[in-house]
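What you see is the complex with one protein chain gone and the rest in place.
== subunit A ==
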Amino acid sequence: MPFISQIQRHSDYRLFPSSTPIVIDNGASYFRIGWAGETEPRVIFRNIVQRPRHKATGETVTIVGDHDPTLLKYFDCTRSGPRSAFDSNVVFQFEIMEYILDFGFDRLGANGSQIDHSILITECVCNPFQSRSKMAELLFETYGVPSIAYGVDAAFSYKYNQQHGVCDKDGLAICPGFTTTHVIPFIDGEPMYQGSCRTNIGGYHITDYMKQLLSLKYPHHMARFSWEKVEDLKMEHCYIAPDYVSEARLFQKGTKEAEDKTRLWQLPWVPPPTEEPPSEEEIARKAAIKEKQGQRLREMAEAKRSSRINELENESHGLEFLLQQLEQVEEHDIPSFLSATGYVSKQEVESALLKVRQSLLKAKGEPKAEQAELEEKTDPAGGERFPLLNIPDNMLTPEQVKEKKRQLFLKTTSEGRQRAKQKRYEEELERERRNQQDEQKRLENPELYLEQLHAKYKDLSEKVEQRKRLKTNGGHTNGNSFSGSVGRGERLNAAQRERMRLLTTAAFDRGKGEDTFGARDEDWQLYKLMSKDNDDDDEAPDEHEAELARLTSRLQEVDPTFVPKTDTTNPQSVEAPRFRPLTQEDFQIFFGVERFRCPEILFNPNWIGIDQAGLDEMAGVSIRRLPTKGQELEERLTSSVFLTGGSSLFPGMSERLEAGIRMIRPCGSPIRIVKALDPILDAWRGASAYAAASHFPTQTFTKEDYYEKGEDCVRRYQFRYYTL
């Protein structure tokens, strides 16, 4: 339930005579201003000032209090956040205070030349003199206020509730506020400041603690935890556990009760658009388009092929015709005859013809194997194909020698091809044989076979995996690599890292002792290790991988339930989270322990590093500090423990406080905890009642006093809380 400000301007300012005082409850969180004698303050707003830059005009403007956040889009608030005039309930920045007072008086409807009403304004207990006098200076000199009275908010709240019979004239006021928590003992209806104590902790710290905890728990949603939002969450969900430890234990054990106490905040989340399976029509349409395109490509290819065949046929006919003509030409006329065609010898023409015929065959689509076989068939008669090979060099013309070399080359390559083919054939046979064996074993004992296969698969895959890991991680993992954090070193593989190590030691290992490098032959191995192409990829692991692939395919054949492990380097921790689509659960904020952990700091301030007594202990401290002692008085005090202030609104506060005070009091002491009628507004209402009382003018100090007696009268000033 967020608190709503009231900032609409009032128009009845002129209706109040100047004898009616203005009452201001100047709290660290909210500023409340109104007229004496009324029961509700007129204007309430958060006691903050922002000075953003107007985006359109670029001028710096002042915005007081909290407004509709949508209007702030016209302003650039990035340079300065909301600022408060308070530090631990003491006003210390009077420029900000002035903006706040400006706004407060303006919304109250003030429109004269000065504020012609006396003012009752609240301050903290034992406000430093400097702050009080600055406030007087501001009110007298800037606003022209005739007279001022200062009072303590907790005391006004106590007196107001005393008037309504909630608490007695002797009692303890416990006031957990926004930035500080006070305990003030009351004796005979007068606050005893000697006995009061203050701990610098309050609602501000609770919200801040919660904000920090949540943003640490959900770092991805940090932007969601704005101050205002967390403040709302605190007001809505936080409570005070009767016993922190046992309550936390409930959550630790994950009991049903704890589950019921856990609150869930679902952040707005839009599921990513799911890809709908395309409709039948769509599929058909796409297939048709594909088919059409395919058809076109095929046609094009066909056209190309036929044109090429034509071309080749023409060429071969031409060559054949040339050969025929050559036969008619006499031997010594050949070169002159051929010079016109670009060929040198008859052989060359023949070989060109052969080439053209081969390409023609290829273009016509005769399978290559056939062609190869054709080649092979002619091969045994190798002597015919390579006639020059068996003739010694000295019996040949230079041209023939060249030809011989060409033939030699052709022969060796064709032989190599044949050998490779033979090897392939043998391997094929071997594989066939193994498969047959496997099959036989499977037929003999399927279960055993499957088991063996699985075992083998597991073994092998582990081996391969280990090798991979070794390659990337260097064998010795340093604890952190599982958490997915990748440092600079971890990106390199082991070999690279070793190389870096060698290089760095070489670089920094100069001039230490005698240089004996090179004395032994092994020393020089170092350079080999350092060199960049030091890659130790041997063949064995490849064999493993090939075997693994074979086993995988075999298993897939035989065992329908088998699912091959996908790449196993580190699939869960690194790859999975990155590509996992975000789900609704990723946008859920859980409040479990936080609900009572955050307000618990009121009782244990040292949890946030404030080394002071908590709320329950403060009561004991306060009683101890009182100058007048006596069991009877103490019992009267503890039987009217009064709770006020914004942070006393947490459910479970009274019960917890009672238990805490019972612990520090003697056995059997009467303890009664009462809550203020309205812990937030009672201070203003009490102040309003006092300002309306007939003896209020005697309680104020005037501008004349201030100028005449100087600041001393401010120092000595003390409000008297007469019983109304």
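The rule is simple: contacts are C-beta pairs under 8 Å (C-beta built on N, C-alpha and C of every residue); 3 or more make two chains touch, one makes a residue touch a chain; residues count from 1.
One rule holds for everything that comes next: contacts and distances are computed from a predicted model.
**Student:** Can you match the unshown chain of the complex to its UniProt protein name from these: "ATP synthase subunit gamma", "Vps72/YL1 C-terminal domain-containing protein", "Methyltransferase-like protein 5" or "WGS project CABT00000000 data, contig 2.41"?
**Tutor:** "Vps72/YL1 C-terminal domain-containing protein"
**Student:** Given the contact definition stated above, which residue among A:612, A:654, A:669 or A:702 touches the chain not shown here?
**Tutor:** Of the candidates A:612, A:654, A:669 or A:702, A:612 is in touch with the missing chain.
**Student:** Out of A:223, A:245 or A:667, point to the residue that touches the absent chain in the complete complex.
**Tutor:** A:245
**Student:** For the chain left out of this view, which of A:98, A:635 or A:658 touches it?
**Tutor:** Candidates A:98, A:635 or A:658; residue touching the omitted chain: A:98.
**Student:** Of A:11, A:78 or A:113, which sits in contact with the chain we cannot see?
**Tutor:** Of all options in A:11, A:78 or A:113, contact with the hidden chain holds for A:113.
**Student:** Touching the left-out chain: which of A:621, A:659 or A:713?
**Tutor:** Among A:621, A:659 or A:713, only A:621 touches the chain that is not shown.
**Student:** Even though one chain is hidden, which residues of subunit A still touch it in the full complex?
**Tutor:** 9, 54, 56-57, 61-64, 67-68, 71, 74, 87-88, 90, 92-95, 98-99, 102-103, 105-106, 110-115, 125-131, 141-144, 193-194, 196-200, 209, 212-213, 216, 244-245, 248-249, 251-252, 479-480, 483, 485, 593-594, 597, 604-614, 617-618, 621, 627
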